[in-house]
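I have a structure I would like to understand better, so I am pasting it below and will then ask my questions one at a time.
The complex is shown incomplete by one protein chain, all other protein chains being positioned as in the whole.
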């Protein structure tokens, strides 16, 4: 049993396509049909773009067909302003690319959704980002004189989490989409990675939206073009790993059979082991670094800066003075 | 010019019907047709119920026809648990009464909306209340075994404010109502009073919803049966007064003509005076006590406790164990 | 290698004496000299009192000599007000007992210290408690008329964490103690348990203060009678477990040798394994439930209520009205 099978057996979602791809290639020792991967190298970051072309590739990776871009920037942990600005710039370039591919024009209305729970630090990335960029949709009605021609209506929503609202997040967003008619959603979410090294250092963009079971808060219903009626770009950053990852790491380093990657034991045994260890809190247990508050603070700034650069090109060019809300 | 005319001239909304009624009766020295007022006295509180029966009364008070119940409990400022519990109990009784009048049954689904901005303390009452009561709507699907028969689906939403979302709050709520089909909305909001003494001491309930221009965050579009398609009960507590109130208090105590309540000067002069004094920040200036954080903390508990008592009668009776979210 | 040895080898501190004692007794299969344990059973809780009499017991348990009281109340996870009130009452009784044993009189000044980081939810218990009880020290100077005779001066401090302040927490507290001369410190802290089941369900009180390396934020210097010059009662509640606990649970269930408790392998091998798995973030990785925000919210109320009952007996008896700050 390799890591990939292990995560499948124990129901741990691999939020990052780059992890799914790497694991699968490691397991199969060959290229996956219907999947293509490109790499770019930048001073502070490596960018990997994975295209899943068809259902064969989708089934193999457990991901919807589409584009998955991962910016890997370990230097983000240093909280160094020049690094943060460079990564924000790369993120903005890739966001712009995805919007162009989706034929979203520079003045088309965009809804940014900050998923997660602002009261639980590891899951607060989405709501925190909402404070870090400029919304303009209301100005078209209340202060049109402050907007240069060609400005884009940008709106934002922090829908909360199922446990606090009692409502599926997808239902809340779809309701707001129906009323406000944006052309595209950009959803920001804290992810769970399969590797501790990715916490706070990887940023994934995808044009496929958010899948059920992904994110720290674990969406139940997808937030994607099917459920929303418009395209959904998701920007996700791992802030935790699932506790089962630690179990795997331990097994992998101590069980000959797992290391040999042909472990033939009963998957139910693995499942039972995990359920027994992670019984409290229904297994909803995440591993997170102590300095999670600094991490979220810095990452929210990076994503907010990228959103401003991407969505407000006209405003930034004309140096228009947007008033406070 | 009396206080009532003054507020009209300078565009200050009287959020509390009890204030509008008192001022109007003071000004006219007689009963207002189409308006009836009843008073009850309780150990820690006086409760005033104002019924506006027809359009004549509505026009006179500048309020929609309906029922306005105000609980006045100056002892709330003392942060005394027995007082808080007594007021929560009274609030629950009156909420129950309004729900019964609206023919909302004990198992009918309810959406509680916490209006306001969780990041600005004086406007954070609504979002803070959302953490203080139990939501159950999701449990009907994900954990029905935890719910005794006859339980009520309760959901909650903190829609944010126009300046942060770029979207009219009414639009967000209506979108969610359309998707989730509650039978009634209970909207919690921080209000602006016309009298400093009411901050943190008066609680208004009404079956008429939220009017444009009311609340600390100043709704632009009404949240009521007309805009939502279902009845809206609003629970509001003053946490600020508009800065214009201080101007009036000063004029009233120093201008003979205003004190005599027949001041005949030009309303435009008054309007100009206020615009000049309150020019910065577009006049969006509120007066608030320094200890606003304690105030909001205590009031959120009172409203949350009242909501639990009102909405979860079956749960409370059976002492069912609701899991954390 | 049993769990106890494992934690020693990998440097995981057992914050709870009840765990250290249970593990040690399990390992040695006999009573520990110099240690006495008593149990009481209450409707919603079991209370275990461990007395460590001498250095032999102290060395065996890795704990300072003194009294360790643990209230175990699994029902706390249900967020049920009657349970919360019952536990607060038990906590107050035990706090009162410890104060009496330390010869602290009912009017002696007390400093409550809320350890931890209010910006990182799992570590925010201490600072959140500070908002949940009444301070009175300043009223002796500024509003003595509000205090009945025999009132106690209570003050509070949230010193922050080393990473935010750059100062040892013990240094900050000692500085404040020197200036304000309380007779005793009550320090509130979020702990790391050795067992996931203890998160949010166990409350430990001790008259020995806080040891280096304990708590979520990992104090470097002790906060106890030696370093503070006055007795220190610590109230701690586990809100996380260290990630190494998951490693142990996995090994214990899969390695025959560990289960047989006579595993003879090299401790350095275990140490190396853990360092390899938990390399990112310097190993400062904690496991925490997703609903940590609700957990902390409810626990802060319980501890705050217990502090009010314990410290303000005179105020509560006379129903004096303490003004807001």
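For clarity, chains are labelled A, B and C in written order, and residue numbers in each chain start from 1.
Keep this in mind: contacts are C-beta pairs under 8 Å (C-beta built on N, C-alpha and C of every residue); 3 or more make two chains touch, one makes a residue touch a chain.
What you are looking at is a predicted structure, and each value in this text was computed from that prediction instead of being measured.
**Student:** Of A:80, A:226 or A:266, which sits in contact with the chain we cannot see?
**Tutor:** A:80
**Student:** May I ask you to list the residues on chain C that touch the chain which is not drawn?
**Tutor:** 118-119, 130-131, 135-139, 142, 153-168, 171-172, 174-180, 220, 324-325
**Student:** Considering the whole complex, not just the chains shown, which residues of chain B touch the missing one?
**Tutor:** Where chain B meets the chain not shown: residues 117, 119-123, 163, 196-197, 199, 216-218, 243, 246-247, 249-251, 253-255, 273, 276-281, 284-294, 297.
The working rule: only the chains that are shown with their structure count from here on.
**Student:** Starting from the Cα centroid of chain C, hunt down the chain whose centroid lies farthest away.
**Tutor:** B
**Student:** Please work out the Cα centroid separation of chain A and chain C, and write it as a whole number of Å.
**Tutor:** So the centroids are 36 Å from each other.
**Student:** Give, as an integer number of Å, the spacing between the C-alpha centres of chain C and chain B.
**Tutor:** That pair's centroid distance is 41 Å.
**Student:** So which stretches of chain A touch two or more other chains?
**Tutor:** 119, 163
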